[in-house]
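Everything on this sheet refers to the single structure shown next.
Missing here: one protein chain of the complex. Every other protein chain is in place.
Per-chain numbering from 1; labels A and B assigned in written order.
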Amino acid sequence: KEHLNLTCHVVRRQQKQIHDLRAQLDTLSINMDGKLLWKITDYASRFAKSKLEDEYELRSPVFATSRNGYRLQVSAFPNGNGSGEGTHLSIYIRTVSGENDSLLRWPFIHPISFTLLDQAEDGLKPSHVKECFTPDPTWKNFQRPSRDVYTLGYGYPTFVSHVFLKTKNYIKDDTLFIKVEVDCSKINNII
Amino acid sequence: KEHLNLTCHVVRRQQKQIHDLRAQLDTLSINMDGKLLWKITDYASRFAKSKLEDEYELRSPVFATSRNGYRLQVSAFPNGNGSGEGTHLSIYIRTVSGENDSLLRWPFIHPISFTLLDQAEDGLKPSHVKECFTPDPTWKNFQRPSRDVYTLGYGYPTFVSHVFLKTKNYIKDDTLFIKVEVDCSKINNII
Partner (left out) sequence: KEHLNLTCHVVRRQQKQIHDLRAQLDTLSINMDGKLLWKITDYASRFAKSKLEDEYELRSPVFATSRNGYRLQVSAFPNGNGSGEGTHLSIYIRTVSGENDSLLRWPFIHPISFTLLDQAEDGLKPSHVKECFTPDPTWKNFQRPSRDVYTLGYGYPTFVSHVFLKTKNYIKDDTLFIKVEVDCSKINNII
């Protein structure tokens, strides 16, 4: 009986250790070069789900402009929202709060690009689709982020149409790739 | 009874696996670009502790000049030591032993800077405090490090005074940031 209690105690402690390892690992897994290659697998089933659930939103891993820089996250709506609802894949990006927000300049004003990648066969020139924008300092979306307030961010309700997405090799093996890039050249490099 | 013994055995094995994961994760967490942003939280209580305990030393995470490069660690004494005792925050840096010391050139002779960061409000120009030095080849501190011998390293007993530290936003939300940078431009890049 005592033996069992002791074992139980060790198991509970291990559960906490595993939890801590996961948190540290997730932080380490963040891309830190202002680039995100977002691989969306099982696209057909996600698209079907998106048609059924109005608010169905896919969220990318968080990525950062540098080790201690801005943190960002992308959202995709396979069946579209706003002006793209039912016809387009919509895509948005927002800043999320990080460890060093007090050292960063706000609002976030650096250019961002979204690229839908064409998984072209060997020998064929891939035909990627790219959209860029530069956040305006007056936009609410890119102010110093708060942990409590959720914003959709800025983006493209009509990024690419469902019809267009079926052309080329944008979807291959039921998988789609979206590349997101932040132009970090004007970010103050003190941190 | 047998069932319990078996479970016990699995739990012991898991403890070792968790320990190994932690070690690998800690190695991976090391900054490898010659830069360290050291965030010191709960500064008030650390400062109070430093006033009571003479030898109270804060140690930064180890960081490296490249993936396989030199490893360094910073120490801070909130209440000061040496000529700064009781009046200044003292700060030091030393080389620590790593996996590839046999491939590196010794002594370590590359310029190092310490910067106390000002967490200025949006719109205000931050007023950081920076000190630099280049290790002299004759110094004992930057010879090939040994695992057994502890050295304090080189640094500034009077880095910033306690009075000065209360100005601007050097401390904000009870948190202080110190940036450490190694000039890696002259490090032989064979490894």
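Operating definition for what follows: a contact is a pair of C-beta atoms (placed from the backbone, for glycine too) under 8 Å apart; a residue touches a chain by one contact, two chains touch by 3 or more.
All figures in this text were calculated on a predicted structure; none of them were measured in a lab.
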item	value
Option from A:N31, A:S75 or A:S161 whose C-beta touches the chain left out	A:N31
Residues belonging to chain B that touch the chain removed from view	3-4, 7, 10-11, 14, 17-18, 21, 24-25, 28, 67-68, 99-100, 102-103, 105-106, 144, 190-191
Where the unshown chain meets chain A, residue by residue	4, 7-8, 11, 14-15, 18, 21-22, 25, 28-29, 31, 33, 35, 37, 39, 115, 117, 119, 122, 126, 128, 169, 172-173, 175, 177, 179
